[in-house]
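Here the complex is missing a single protein chain, while all its other protein chains stay put.
Coming up: chain A.
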């Protein structure tokens, strides 16, 4: 079979094909895709009316999103395609079988129309309706070009949908991260408050500080106790610090070492530390730990207050 087209006709067909296939390369957003699609389907391929439908969340419901040659407000706002209609491309208006959905009112005596499904891997993403009022046919070449246009638009639409999903996921992640950061911040504030409450530093007189400790003491808290105690000694110019550990449940070797270090550091600042309120269990633990105890200790607070330093 010989190709009767002239060189100029084939060059034009190639030019049309190149222009159509360029459509999915530089799409930044939906509006740009719609504008390009309307231009190609109407001006480039010479159809007076073009309506672009895009599938929304509802299964198989298509929503009119852009139009050329007719106002968007004048076309059917939503459509549903039957399975047969999804595969029907040209409505010759003489086939007694399946006919295309007609998005237009009676004002438009369409002579020939085409429905181009926008599909990716069997999933319907949208539908383009193109119609002619003056001409009565789509040539086989035009038919093929519209199909290529449909493939390109579907590809671009899929890409935009993927970007949109990614954008939404990123937004969700960002929100989650912000919530976590806020929760961490709240937790840190709460912890600071708890630490503050768990380790009040009371001035018994101008030279004596009382630090009652309660609850569990781990290495981290022991360090905090040391820092706060030294700061208080320095700012309040204390000479005597009574660490009341009668409310402490238990201490281990690491904590004992930390308290010992705190005592030595306090001495460097000119203050004496008295450890009071030692219960039997802690006394036993202190002895069996083997840590050398160069500490002043008393049984209770009264004794500590009476101790001369």
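Quick note on the criterion: a residue touches a chain if its C-beta (ideal position, glycine included) is under 8 Å from a C-beta of that chain, and two chains touch if they have at least 3 such contacts; residues count from 1.
As a working rule, contacts and distances are computed from a predicted model.
Participant: Quick one: the chain not pictured, UniProt calls it what, "Sulfate ABC transporter permease subunit CysW", "Chaperone protein HscA homolog", "RsbT co-antagonist protein RsbR" or "Histidine kinase"?
Facilitator: For the chain missing from the view, the UniProt record says "Histidine kinase".
Participant: Out of A:23, A:79 or A:245, point to the residue that touches the absent chain in the complete complex.
Facilitator: The single option touching the absent chain is A:23.
Participant: Decide which residue listed in A:54, A:70, A:100 or A:153 touches the omitted chain of the complex.
Facilitator: A:70
Participant: May I ask you to list the residues on chain A that touch the chain which is not drawn?
Facilitator: Listed in rising order, the touching residues are 11-12, 14-16, 18-19, 22-23, 25-26, 32, 35-36, 39, 42-49, 67-71, 106-109, 132-135, 142, 145.
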